[in-house]
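Omission of a single protein chain aside, the complex is shown with its protein chains in their original locations.
Chain nomenclature is as follows: A, B and C, assigned in order of appearance, with residue numbering initiated at 1 for each chain independently.
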Amino acid sequence: MSTVAIISSFADDTQCANAIEQLRAAQVGDFNTFSPIPSHRIERAIGRSKSPVRWIVLAGGILGVLAGLAITIGTTYEWRLNAGGKPLLSWPPFIVICFELMVLLGGIFGFLGVMMLSGVPTTEMEPGYDGRFGEDRFGIVVRCDEAEAARIELVLKESGAEEVVREGA
Amino acid sequence: MAAAPKISAEPSYRDIDRSVLRVMEPAGLAYWAWIGFCFTLVAIAAALWARQIYTGLGVTGLRQPVMWAIYITNFVFWVGIAHSGTLISAILFLFRTKWRTAVYRAAETMTIFAVATAGLFPLIHLGRVWFFYWLLPYPNERSLQPDFRSPLVWDAFAVSTYLTISALFWTMGLIPDIANAREAASGWRKKFYTVLAMGWQGTDRQWRHYSMAYLLMAGLATPLVLSVHSVVSWDFAMAINPGWHSTIFAPYFVAGAIFSGVAMVITLLIPMRRLLGIEDLLTEWHFDNLAKVVLLTSLVVSYAYITEAFMTWYAGDPIEQMTFHMRYFGPWGWMYWVMVLCNCVMPLLLFSPRIRVNLRALWIVTIFVNIGMWFERFVIIAGSLTANFEPSQWAGYRPSITEIMITVGSFAWFVGLFSLFSRFLPIISMTELKEGIVWLRKALKMDRATAA
Amino acid sequence: MSTHLQKAHRERGAMKPRAVESVVGTSTRAVAGAMIVLGATAFMLALSRGGAAIAWQAYLVNLLFFLGVAQGALVASASFYLTQAKWGGSTPYRLGEAFAPFLWVGFFLFFGLYFGRSLIFPWVTHPIAQKAAWLNTPFLFARDGIGLGVMAAASYAFIRVSRGADARAWTIATDDIQLPPHSIRVRAPLVAVLFAVVYTLIAFDLVMSLAPVWRSTLFGWYFFAGCFWSGLTAMALTAVVLRSRLGENNLFTNSTVLHDFGKMVFAFSVFWIYLLFAQYIVIWYGDLPVETFFVVQRVHHLPWSPLSAACLVLIWLIPFTVLMSVRAKKTPVILGTVAGLGLVGMWLERYVLVVPSLSLDAVPFGPTQFLISIGFLGAFLVSAMPGLNRVAQAATSGEPVGDDPE
Partner (left out) sequence: MREGLPISRRSFIKLAATAGAAAALPGCEPAARKLIPYVVPDENVVPGVPSFFATTCSECPAGCGAVARIREGRVIKLEGNPADPIGQGALCARGQAALQGLYNPDRLAHPQVRGDDGALRTVSWDEAEKMLGDRLAAASKAGKDRVAFFGSPQGPTFRKIALAFLGVYGSSRATFYEAINQEPARVAAKTLFGRRDLPIYRIDQAEALISFGADFLETWQSPVELARQYSLFRTPQKRRGALTIGRSTYVGPRLSMTASKCDDWIATAPGAQADVAWSVLNVLVKQRWISPNSGFDLAALSNAVANFDPAATSARTGVPVETITRLGETFGKADGALAIAGTDDSSAHLAAMILNAVTGNFGKTIMFLAGSPAEETSTPDEVDAAVDAMRGGEIDAAFIAGANPVFTMPVSARMAEALQKVPFVVWAGGVPDETAAMASLILPAHHPLEAWRDTAPRAGIRGLGQPVMQPVFDSKPVGDILLAAAGRSSSAKPPWATTAAAVKAEWLALASKADGAGPEDFWVNVRREGGLFEEQHLSALKLDTSPFKAPVPAAAQMELSVYAYPHIFLYDGRGADKPWLQELPEPVAQIVWDSWAEMHPETARKLGVAQDDVIEIKTEHGAIEAPVLVASTVRPGVIAVPLGQGHRAYGRYAKDVGTNAWLILAAGATCAGATARATGKTRRLVSPLGKSDMMGRSIVEAMSIEQLARGVIPKNEAEEVTGPFEMYTPWKYPGHKWGMTIDVNACTGCSACVTACYAENNIPWVGKEGVDNGRIMSWIRIERYFPEAKAAAQAPLLYLAPMLCQQCGHAPCEPVCPVFASYHTDEGLNGQIYNRCVGTRYCENNCPYKVRRFNWFVPEWPAPLNLQLNPDVTVRGAGVMEKCTFCVQRIQFGELNAKTEDRELRDGEIVTACQQACPTRAITFGDSNDPASAMMRRREDHELRNYRALEELNTQPAITYLRNLYREKGKA
């Protein structure tokens, strides 16, 4: 049994989201969507849990604070130097450093996190990707085996797909 | 570049893409001439800097007791300019402000280049620039480390963090747009964008992480923007010099930064929308709102000026009072009053909605603001140093040609980079404009209504 | 704004709210009344029984705190217009305006200070030559009196139009980028600007001048930022309380308004600590006696240091750590508790700002001061009641509100 890819495109995210709901209702799991904009409707329709990238950022932030404490306190005790009579552990300045490092690492982690999770950089495109999906079309690509295909195409058409193409995979 | 086709009052996603991508088509001779001009000035400045490094800072006009003047003024000025970007892209994003989508990419780009410019000046002003890295902690056999109590070290951290974060934030925003450009472009440009887009496709999986990360980045950038200019202000407030040592400096400098930054955004966008033919994407509605931000921050800055003046009078410390007397009525008094005119008086015009949307008038006002804010920094930094604790050491300051040309060079460097960018990368975020297309349509309707 | 749009809005805005019984039961009224009586008597007793100094300190602290809350909340409402906030329909606006009546109460109570001036302002008993021009009784009461008066008047002028149909129509037109009605566009900014000016003045005159040698340019800003935050927090707390009182179907249950309040309490608590830190680090670093003593005596010096620490925990640490998570923001109980503690913290902060200048080595907190505070709270509640009913109405009128994408 050979599997095929059904590529369907929609005019806006409402239809797209609606179509997704239909698919899920029809027990179709293995599909992928393309959209020119991030759409909450689609996200809700797919209903995945929140992105774990927040934890990565949090980790980065905490690491940053720890790093800040480490260098400030560490270097201070390496050379216990008196500068202007200020105490060795001069908290106000240290807080500034910690804060900056928190933001720095948090940001870097976040960026790397999102890259990693969303699989960029990459060279090969998902099957069924089409330039229009970057421009103004919302696309759903379903991978299923030939037998299923017809049924799914129907579902998509009914939920307002502008066009539905089938590609052998 | 072909004349911009007016897009319909009900623009579609495609309209947006068309008008943004058209900007990125190959440029004409005039453009390259302009770029050439800018970088010639940069080259001159670079040469003068080289000479300064070779002979020593004596080639500047610096002297006892004015150890900091134009270089540091420029540093603060450019860091300030940088702040609008993050404000618009991050803070307004959190506030879910609707009008930011069209302007934030330009603003954020400005941030990157402004910080890149600002970052040069601490180096330029160093006595022994070849040891600049001593300001950063790095392992070395005698484990000599910077003194984290020094505001200058905070500066090193804050500015580099700021540059990194805003660059990442900016890159993130760019990826989907570049992916979009990739599809439209051809020839070497296609390859170029293909590489930059890193294979972005806009699958739901990607968007899911993307929007979450974008939100968090905004969440991080917001306090960062406050911290960076606060730290810059602390370069002065930590000192005990009258005219420098003031608790209000942090928020006051932040406000001033946003003030000058947004003003600069307007100054750049007004001609740009013309030259690049994107009037339809940057409507009066956008400028109206930008102008309001300028007005608000102008009021905050005025508040700070008044508080400082009052507190000096109230505290009754003769030394501080003398310094402020010099600031207001001393040999450089005129600078202060020019500053007041530019930063406090002119922006009051923006109370009038008509002026806010009269781009010519608005442009002039913002130019004044830019000048005024430069003067503000100069008056605070150099001015306060001229009249200090030790009357026997009071002296004036006259900038040398080296300082002036390097300053000019910094402007050329900034504008040059920005011009380069504007033709090679999407200067307006297509993705976000599409997201907020509803609002763009409403804005256009208003524009057309007023036009008719 | 095109006329037909306006009409549509007015119709929507004019929707009759479902009749609700007044949110504040008679019992509450009685209690509040009793509190006032208690406070008043305690105050009088103190005055007559030689506890005058202590009584006046409490008087000032509470005046500053409750006035701050009332005014801060109102300014919040104004600033919602300025930022064109439509995440809660008209309800957040009503909520902000609810405590307004106390502005007049506070205005009159302020003049009460005249009788305690010699016990509050050191410079009344020991005039300071260089500062006499600014720090003298008639001028101080004149300028601050006028300030507070104008502030209250302006606030009411704003409230009047804010409660009007046009404004309401605008607040619930969620899919529109039109500016608020002209009358609002004039008054909202005015209120905001006045707030900054008048409360800076109050901060300098009623707090800073208690330690006449000390000065901090940021102090005014810091003070009114505190007021603004306490206003927001009070609104959040009220929202949580009303949520439970308004039965099943009200705005607070079926929208994300609480979440939004949570965000603001979080954000402005961070802003407050920022302004605090901005002053502390400058003074800490500068090491100039004229500046440091004020901080040292409150932060490094018993008995006040623990109280200062407590402020930090209540106003910043708890909101910051707890409200970081979305769930916490959305959970009424948590948000309510944090807000409540926050308000206690802000009261304590005012106390730590004011009292050490007058009694450095002892915390004069006893039943008197407690009861006086209770009295003020009572007065505050009583003056807030009519406003709360309006909030209830708006919250139950089923207005459309903007959606909230995380």
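Criterion: contacts are C-beta pairs under 8 Å (C-beta built on N, C-alpha and C of every residue); 3 or more make two chains touch, one makes a residue touch a chain.
This structure is a prediction, so every number in the text was calculated from the model and none was measured.
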Partner chains on view for the chain not depicted: A, B, C
Residue among B:21, B:215, B:299 or B:322 that touches the chain left out of view: B:322
Chain not shown: contacting residue from B:80, B:119, B:151 or B:223: B:151
Residue among B:161, B:241 or B:431 that touches the chain left out of view: B:241
Absent chain, residues of subunit A that touch it: 79-88, 90
For subunit C, residues in touch with the removed chain: 128, 130, 212-213, 283-285, 287-290, 292-293, 295-297, 300-301, 360
Missing-partner contacts on subunit B, residue numbers: 55-58, 62-68, 125-129, 131-132, 134-135, 144-147, 149-153, 156, 235, 238-241, 316-319, 322, 385, 388-395
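Note that in this section only the chains that are shown with their structure count from here on.
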Rounded Å distance, subunit B centre to subunit C centre (Cα mean): 35
Centre distance in Å when subunit A and subunit C are each reduced to the mean of their C-alpha atoms: 41
Length of the line joining the C-alpha centres of subunit A and subunit B, rounded to whole Å: 30
Residues of subunit B engaged with two or more neighbouring chains: 223
Residue numbers of subunit C (touch at least two other chains): 281, 285, 287, 405
Complex contact set, residues of subunit B against subunit C: 95-99, 215, 223, 226, 230, 234, 237-240, 245-251, 285, 299, 303-304, 307-308, 311, 313-317, 438-439, 442-443, 446
Subunit A-facing residues of subunit B, complex: 12-14, 17, 137, 143-150, 153-154, 157-158, 160-161, 164-165, 168-169, 171-172, 175-176, 179-180, 182-183, 198-213, 216-217, 220-221, 223-224, 227, 231, 430-432, 434-435
For the subunit A and subunit B complex, residues of the former touching the latter: 32-39, 42-43, 46, 48, 50-51, 53-54, 57, 61, 71-72, 75-76, 78-79, 81, 83-84, 86, 90, 93-94, 96-97, 99-101, 103-104, 106-108, 110-111, 113-115, 117-126, 129, 131, 133-136
